[in-house]
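A quick write-up on the structure given underneath.
A single protein chain has been omitted; all remaining protein chains appear in their positions.
On to chain A.
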Amino acid sequence: MEGRYKLEILNNTKIFKKNGQEFIALENTSLQIPEGRFVSIIGPSGCGKSTLFNIIAGLIKPTKGQVLLDGKNIIGENGHVGYMLQKDLLLPWRTILENVVLGLEVKGGKKEENIAKALPLIHKYGLKGFENHFPNELSGGMRQRAALLRTVLYDAEIILLDEPFGALDAQTRLMMQNWLLNIWTDLKKTILFVTHDIDEAIYLSDDIYVLSPRPGRLKTKITVDLPRPRNEGTMLSREYIELKQKLLDLLKDENDQDHAI
């Protein structure tokens, strides 16, 4: 049914050719994501997470399959979703403010208008006073915030986050997770979030897709029914622990199979 989902990835397969050998990065994978959901994708390396994101972002085309945004095909079209990689990729010659407005600038907005849109976000989400600093003057967590604000400000309805907190220490990571949940609650975007971290996936998500590697394919989908708003206490609840156990088992299977090959 059209319109039921914000984003539909239908039977996507991606085959790369390397030295004449075919390599299946993603096999017959489908995801159906309703509007406003926080969806995590979890799986070991080689499960095709990045391939999937690159397809959604329109940077590469699937060998087979469809990608629908609001029921419309967006294969090979970039600019529909906000995409953030693990590296913050702030441009070092631009100040934080100039970095945050980059997406709007590419879209062609007027400079003053872009800044007027960016400043409230910068102020509200913890970068006040750093507008005119260069990225190398900020800590890892701050840089990540700036990169996220750049993605959010781009004003796409869907945001792809590829392990955005992977390089942060545990404490900063928890802080950033809460920060992200705040933004998500405020702005009601649909978020796709790639992570290796089971706790992070459960803590943040409504749905978790588990992918398995070689070839990358969808293994299962788990719905997280923990109440929101969540906090550190959530991680101690019985439901949380049960979910974690389930995911651990799923991923353990994965590793066992992997070693059997």
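Everything that follows uses one rule, which is that a contact is a pair of C-beta atoms (placed from the backbone, for glycine too) under 8 Å apart; a residue touches a chain by one contact, two chains touch by 3 or more; residues count from 1.
Going forward, contacts and distances are computed from a predicted model.
Asks: According to UniProt, what is the chain that's been left out of this complex called? Choose from "Sulfurtransferase complex subunit TusB", "Formate dehydrogenase subunit delta", "ABC transporter permease" or "Sigma-70 family RNA polymerase sigma factor".
Replies: Per the UniProt record, the undisplayed chain of the complex is "ABC transporter permease".
Asks: Thinking of the whole complex, not just what is shown, which of A:Asn11, A:Asn78, A:Ser139 or A:Thr185 touches the missing chain?
Replies: That would be A:Asn78, which touches the missing chain.
Asks: Specify the residue from the set A:Gly103, A:Gly141 or A:Pro164 that touches the hidden chain.
Replies: A:Gly103
Asks: Using the touch rule from the top, list residues of chain A that touch the missing partner.
Replies: Residues 57-59, 78-81, 83, 85, 87, 89, 91-94, 102-103, 105-107, 134-136, 154 of chain A touch the chain absent from view.
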